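What you see is the complex with one protein chain gone and the rest in place.
Letters A and B mark the chains in the order given here, with residues in each chain numbered from 1 onward.
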Amino acid sequence: MGAVSPLDEEQLVRLIACGDRAAFDELYRRTSPWLAVRLRRRCGDDELVAEVMQETYLAVWRAAEAFAGASVGGSAVGWVWTIAARRLVDALRRRARDARVPPVALPPEQVVPAAEDEALRATVGDEMGEALRRLAPELRQVLQAMVLDGLTVRETAVLLGVPEGTVKTRARRARIALREALS
Amino acid sequence: MARTAGAAETAPTTYAWTIQAERLRVRAGRRMAVDGLHLAMGSGVHGLLGPNGAGKTTLVRALATVLRPVGGTLALLGQPVNGRVDLRKLRQVIGYLPQEFGFYPRFTVREFVEYIAWLKEMPAPEVPGAVQRAVERMGLADRADDRMKTLSGGMLRRAGIAQAIVNDPQILLLDEPTAGLDPEQRLQFRALLRELAADTCVLVSTHLVEDVVAACTDVMLMDAGRLVFRGAPADLEAAGSGPGDGDSPAERGYAAILRRHREQAEDAR
Partner (left out) sequence: MRDDRAGDRSGVHVPAELLDRYAVGAAGIAADALWAVEAHLESCAPCRDRLGEAVHRRSPATVVVLERVRVGLDAAVARSGRMPARRRRLPGQAVRWAAPALLPRLAMTILVVLVALGLDLADQMTEGRLPSLVLLLAPVAPLLGVTAAWSRGLDPAHELVTASPRAGLALVLRRTLAVLAVVIPVLAAAGLLAGASPARWLLPCLAFTIGALALGEVIGLHRAARGLALLWAAVVVAPSLVAAEPPVLLEPASLPGWAALTIAVAIALVVRRDAYTVLASGR
């Protein structure tokens, strides 16, 4: 296991804000694999993922000082995700506009529980975990987009390629299902 | 970053049209600039054409809630804006570019858009990211930290559009957005409009017929305070079949419809 550099990501962003290219490279090195994996799980088009990642890090480079100034207890990695998610939505909008094709399909999901996943159940909670697993895939996708990824209803609609009304309906159904499972 | 999705956000939409007006009357000075206008707009890019003095700017101002109607009804996102209403929540999802776009010369583009973002009551942590995104979408990323007095007219207009979209609005009102843009910039602007058409209700008020035809999903023609035509750009062009003034079918259609409307008004008198 490689040694973790003493600077955390927030400090790196502050250095980038001062024009420190080495800090930028370090932030990229540390966060790009995670970002790539996460984005690829939301968009099946690798070319689009590459485009989004490039725009994201460029935005971080250009506006680091503004981000650093607004660090109100947020995490730098969280901001990077927020930028990336919004850029992904924008890129999907552009694709839809240009080619009149629906946004790229997501990779297929199959719900097959595995033994090793036990270790992480603690963080989600048994009942919640159970409820999540039993949730229909399309409902879970909406929940993931809105809660985990932090997108709005309209952005979720673009990401998933469904109308806004559908997103709202699914979000409501997901919430009801979870509430039932937890009560 | 995880966030909670409130119940209000996912409540089903109860309204049919994003913008709906009936018998709308709005005063501008002493004139009744909008007089008995009916309107129903949903998502998409809507073009608003009309001669000077037709009341376009007054209508856009009424939709931006900076002018109160004196008659008729106006509802934005299902919420009526007559009478005493708290418009704060509504205005947070509206973006507006006035015809006379005033800016602060000594401010940088970023500072100006951040100020507007503050005025729009965007949550502070979101502002830098939203400003960067708006600036990049308008192609001003390289000039974001230059003072506005150093920008050309076209770039200033783009900065104006950037402030209008910084809060990712559901209603976008642009009054003469392409003034001063060169042809390449107009193409980029039309591309942006098409991008927004999917989930935003955009109203573009302009006197440039070609802009409307190229980028809008439907066209509205206004004269003397009322709508005299509503339809697809192709319908506008079809109305101008045959000889007439104008260099393009759309312009001929525009002139023909105006002429017909005025003749009818004359006959009615």
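Everything below uses one rule, namely that contacts are C-beta pairs under 8 Å (C-beta built on N, C-alpha and C of every residue); 3 or more make two chains touch, one makes a residue touch a chain.
Since we're looking at a predicted model, the values are computed, not measured.
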Original post:
Which residue, B:His46, B:Arg61, B:Arg133 or B:Arg157, contacts the hidden chain when the whole complex is considered?
Top reply: B:Arg61
Subject >> Residues belonging to chain B that touch the chain removed from view >> reply: 1-2, 27-30, 61, 64-68, 84, 87-89, 91-92, 94, 96, 98, 100-104, 106-108, 110-111, 114-116, 118-121, 141-142, 144-145, 163
Subject >> chain A residues touching the omitted chain (full complex) >> reply: 1-2, 4, 8-9, 16-19, 21, 24, 28-34, 36-38, 40-41, 46, 49-50, 53-54, 57-58, 61-66, 69, 75, 77-78, 81, 107-114, 116-117, 119-124, 128-130, 132-133, 135, 140, 144, 148
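Heads up, the rule we're going with is that only the chains that are shown with their structure count from here on.
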Original post:
Just curious, how far off is chain B from chain A if you go by their C-alpha centres, in Å?
Top reply: 32
Subject >> Contact footprint of chain B on chain A as seen in their complex >> reply: 55, 59, 62-63, 66-67, 69-72, 74-75, 78-79, 81-83, 86-87, 90, 93-94, 96-97, 146-148, 150, 152-154, 157-158, 164-165, 167-169, 171-172, 175
Original post:
What residues on chain B touch chain A, complex-wise?
Top reply: 1-5, 7, 9-13, 110, 114, 124-129, 131-133, 136-137, 141, 144, 168, 170, 191, 194-199
